[in-house]
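Got a structure here, written out as structure tokens. Questions coming.
All protein chains but one are shown at their positions in the complex.
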Amino acid sequence: MSTASGPIYEVGDLVIDLYAGNVSVRAVDGVSFAIHPGETVAIVGESGSGKTVMTLGPLGLLPEGVTVDIRGRAQSGGQDLLTLGPRRLSELRGRSFGVVFQDPISALNPMKRVGPQLAAQARRLTGATGREARQAALDLLKRTGIPDPDDRYFRYPHEMSGGMLQRVMIALALAGKPKVLIADEPTTALDATVQAQILELIRQLQREDGIAVLLITHDIGVVSRVADRVIVLYAGRIAEEGPAFEVLTAPIHPYTIGLLDSVPDLRKSIGEPRQGIPGVPPDQSMLVPGCRFAERCPKVEPRCRTHRPPLDQVRGRAVVQRVACPPQLRALREMADA
Amino acid sequence: MTELLKSLRTWPWHIVAPVLLFVAVAVLAPWLTPYDPAAQDYMSILQGPSWAHWLGTDYLGRDLLSRIIGGARVSLTAMSIVLLAALILGVVVGSLAGYIGGRFEVVMISAIDIFLALPSLVIALALIGIMGPGYWSMIVALTLAWWANYARMSRAVVVAELRQPYIEAARIMGANHLHIFSRHILPSVLALVVVYASADAGALVLAIATLSFLGLGVEPPTPEWGQMLVDGMGYLEDNPALVILPGLALTLVVVSFNLLGEAFALSKVPRPARGLTLSRRRRDRAKEEAARAQVEARP
Partner (left out) sequence: MPDFPAIQTSGVKVHFRIAPGRFVKAVDGVDLAIPAGTFHGIVGESGCGKTTLARTIVGLQSATEGEISIAGRSLSNWRRADRKGLARKMQFVFQDPLGSLSRRQTIEQSLEEPLIIHGVPDRRKRVEALLDLVGLPRTALGRLPRSLSGGQRQRVGIARALALDPSILICDEPLSALDVSIRAQIVALFADLQAKLGLTIVMIAHDLAVVREICSSVSVMYLGRIVESGATERVFDDAAHPYSQALLSAVPSPDPRIETTRERVILAGDPPSPSNPPAGCRFNTRCPLVFERCRNEEPVLNPATHGGLAACHLSQADQHATI
């Protein structure tokens, strides 16, 4: 991984409100992050944490049926995505961002053979001629590890297994030679043994091309396997952010601690049954002051309920790790001083 | 039921109100009509609007306003009987077909499809041809022309519901068919079918008027809009209100019921917030945000 050059995609003070039916939801509440070429950043959070909205919202990829209000900045290649019209955004999306969804079957046209779909995408995004696009599609199928690509080129989506379809999805995402690959729970719908294959494929593609990967997931095991850096989201805000190794082995934010504590490890022998994090995530339809985790937090202090905790750098560590929990950071400092 | 009451607050009242007005007028007709709708008065035939007869009179000197109000009552009564009968028949046949399944279902679906394939008025006309015209013939005919729709819908709901895990849960608990049917299946069917039926009412009012217009339904001197149209046609030049006003009443009722149906259908589809609602929500949000910022700005 090389982080010497500037970020390839940078989001600042992002706020996303969703309005649908008779509910208003603050899905993302002031989030900033950056991703550099060649690195894999995992965005971790439970359902409703805003991980998908935060990542796909600025790209204009949100489900129909909701009104989306976005504020803040989302910069890539010197352009602010939030100021682009739908057409320019769609153009940029194909060329700079490749997106892999959780459910490949719904992202492919069931009436068309996969090869031609892939070739059409390549032609649209790279301006290749028909023959070139066809060759590009075949190369993509080969690169994504699809056995017998000449045959699979002419298959319909329903004739392929879930793992194969996810490979086709990845090929489709790579057709425009993107700089960032966004994968939204790419392995959740897949079986364990196939999941391992797909993760290996993503890593291998990244090593070859040096593209940045933004991986949205709730599976800590996946993070531990592929991520360089991890961003932990809770109720639309970043709780903790840092190198995957540090965050997973020495978490600081009480939510991260609780989350990691909830995840059993197949390779460690059984201790006491885990209790999880007591309580449930907060209602995001209302804006209330203070830390969103305060209600469930074992370390809660009065100030947590009235003031938003800033995302501060952890001092005394060799790496950049940021945590939105002043009490924990204070405790760490006191420990270091003592 | 509590669910329904809760949703009352979010109902589109501008759409529900005209329908409620029609129902209220029909129910209160005996107290609202200034005259007996059938009372003839040869001293005032084919009069225009006056203080005595606000909307004028017809060729027998009957008060037009009273007849239109009375017509609403007749339409509502006939429509309610037909809807209720068609609902009971349709829900019973459709739910049983869906629940029992197998060959019974196949036979029932075929019967339903045959009824659906024929235009309902054709069925009604054929039946009236057999039974002879009259109020009750019309009711029976329209019921038989209408039930298949509800049967088809009920069956679809039952088939979908039966796949739900909660039905399987009841089965594992040892529930018998009667329990599952009455406690789970029937409420789901009714919840949907009754809503659709209420939206169908407009078409039914029109069908009643059509049959009466053709002289196959409500018989004189009972006031009925379709029949009033026929009666008024001969006097179009003397008093066009005799045709225009019943026609207008009919149109308004049908349109209000159809709008209600549309609203029901649309309410099933999630829609993004728009227009005024959206700007109100945005304003609320901005206020909340300001309030939050104020609290968080304190030292």
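Each chain gets a letter, A and B, in the order it is written, and its residues are counted from 1.
Just so it is clear, contacts are C-beta pairs under 8 Å (C-beta built on N, C-alpha and C of every residue); 3 or more make two chains touch, one makes a residue touch a chain.
Here the structure is a predicted model, which means the values were calculated and not measured.
One chain is not depicted; across the entire complex it touches A, B. When the missing chain is restored to the complex, the residue among A:N22, A:N109, A:S262 or A:Q313 that touches it is A:S262.
Per the touch definition above, the residue from A:N22, A:S161, A:S285 or A:Q313 contacting the chain not shown is A:S161.
Only one of A:R155, A:R225 or A:R317 touches the absent chain when the whole complex is considered: A:R225. Within the whole complex, the absent chain has one touching residue among B:G102, B:P165, B:G275 or B:P299, and that is B:P165. Taking the whole complex into account, chain B touches the unshown chain at residues 3, 164-166, 168-175, 179, 183-184, 187-188, 191.
Within the complete assembly, residues 46-47, 147, 161-164, 191-197, 199-200, 218-225, 244-245, 248-249, 258-270, 273-278, 280-281 of chain A touch the chain that is not shown.
Throughout what follows, only the chains that are shown with their structure count from here on.
Across the complex, chain A meets chain B through its residues 17, 19-22, 24, 26, 64-67, 69, 286-290, 306-308. By the touch criterion given at the top, residues 10, 270-274, 278, 281-282, 284-285, 288-289, 291-292, 295-296, 298 of chain B touch chain A in their complex.
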